[in-house]
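Removed from the display is one protein chain of the complex; every other protein chain stays in position.
Chain nomenclature is as follows: A and B, assigned in order of appearance, with residue numbering initiated at 1 for each chain independently.
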Amino acid sequence: MEATIGILTISDRAFTGVYEDESGPAVVQTLKNIISSEWIPVRSLVPDEINSIEGELIRLVDEEACCLVITTGGTGPSARDVTPEATEMVCDRMMPGYGELMRNISLQYVPTAILSRQTAGLRGNSLILNLPGSPKAIDQTLIPLFESIPACIDLMGGPFIETDPNVVTAFRPNHR
Amino acid sequence: MEATIGILTISDRAFTGVYEDESGPAVVQTLKNIISSEWIPVRSLVPDEINSIEGELIRLVDEEACCLVITTGGTGPSARDVTPEATEMVCDRMMPGYGELMRNISLQYVPTAILSRQTAGLRGNSLILNLPGSPKAIDQTLIPLFESIPACIDLMGGPFIETDPNVVTAFRPNHR
Partner (left out) sequence: MEATIGILTISDRAFTGVYEDESGPAVVQTLKNIISSEWIPVRSLVPDEINSIEGELIRLVDEEACCLVITTGGTGPSARDVTPEATEMVCDRMMPGYGELMRNISLQYVPTAILSRQTAGLRGNSLILNLPGSPKAIDQTLIPLFESIPACIDLMGGPFIETDPNVVTAFRPNHR
């Protein structure tokens, strides 16, 4: 079973064409480096509007059947940043550990990492994960997160994702 | 005043008898090692059903008058895991620090600790605390938590809990 992974860029300026979306392609490239099993990316781009974000997250999970949706952008304290709120609205259950871990990782690089409001949660059998918007921070956080993401998707009955051990080794505990 | 402590195992498979509950006895044994003052355990077992968990948490706090209720199981991302949601439903106020601390502690052992959605909260004068389900993780997290649990129960006007300093020393700050 191939894994379908949604990559959702959330940015007013990329959406209106003020600049090109660099974050979405950065997430795809990092995933290509990490994942060694078969997978299909489904990319999308919405402005920083809570209804648009919610609608696109629902579509990626319910219609595209993504086992994992990674958002990038919209997690800061600026007035337009509402990605965490949209994520919480569409999720049944929250995964507080990923937000904590990403802030802890990013704090090793910049003290303003603490301003990131990113979260993660589950909608049905899909994991939705907010990443920061900056391409550099994407690499710093997404790679270590893949130590646990494949096990999370296993637990939800999703596809078996394998990683390139030269990039990151997926840890799978022995459950009874 | 003796402390009454609820120990609630949450597991479909232990409830239906597919296997024996090992987590509940592991919590009781760890508490016996930690606590040197008088206390009474009240054990219970429910399936991974949100209504059953909520009802049993309410009973342990409101009827059994437990100053502390420790749950084990049901905190992961599997479809049936709803212990944190049930805990949040019955609590008046949340204690975010305990979930953060347990994930940080468990991350020293396994990267998948981040998948644990465990939380803690207050219902009236009682502290409800979600522990992981695995007996090994129970010891790793419950012992260091007792550095602060007795002070928490003091602040809520509960019984004075003493610990065995060979296992863990309860810290009590000087409040004015």
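A few remarks follow.
What we mean here is this: contacts are C-beta pairs under 8 Å (C-beta built on N, C-alpha and C of every residue); 3 or more make two chains touch, one makes a residue touch a chain.
Quick caveat, the model's predicted, so the values are computed rather than measured.
Only one of the listed residues, B:28, B:58, B:79 or B:95, touches the absent chain: B:95. Touch with the chain that is not drawn comes from one residue among A:42, A:89, A:110 or A:143, which is A:110.
Residues of chain A that touch the chain left out of view are 19, 76-79, 81-82, 84-85, 96, 99-100, 103, 107, 110-117, 119. Where chain B meets the omitted chain, the residues involved are 93-98, 100-101, 122, 125, 127, 145, 147-148, 151-152, 155-157, 171-173, 176.
The rule we apply is simple: only the chains that are shown with their structure count from here on.
Per-chain CA centroids place chain A at a distance of 31 Å from chain B.
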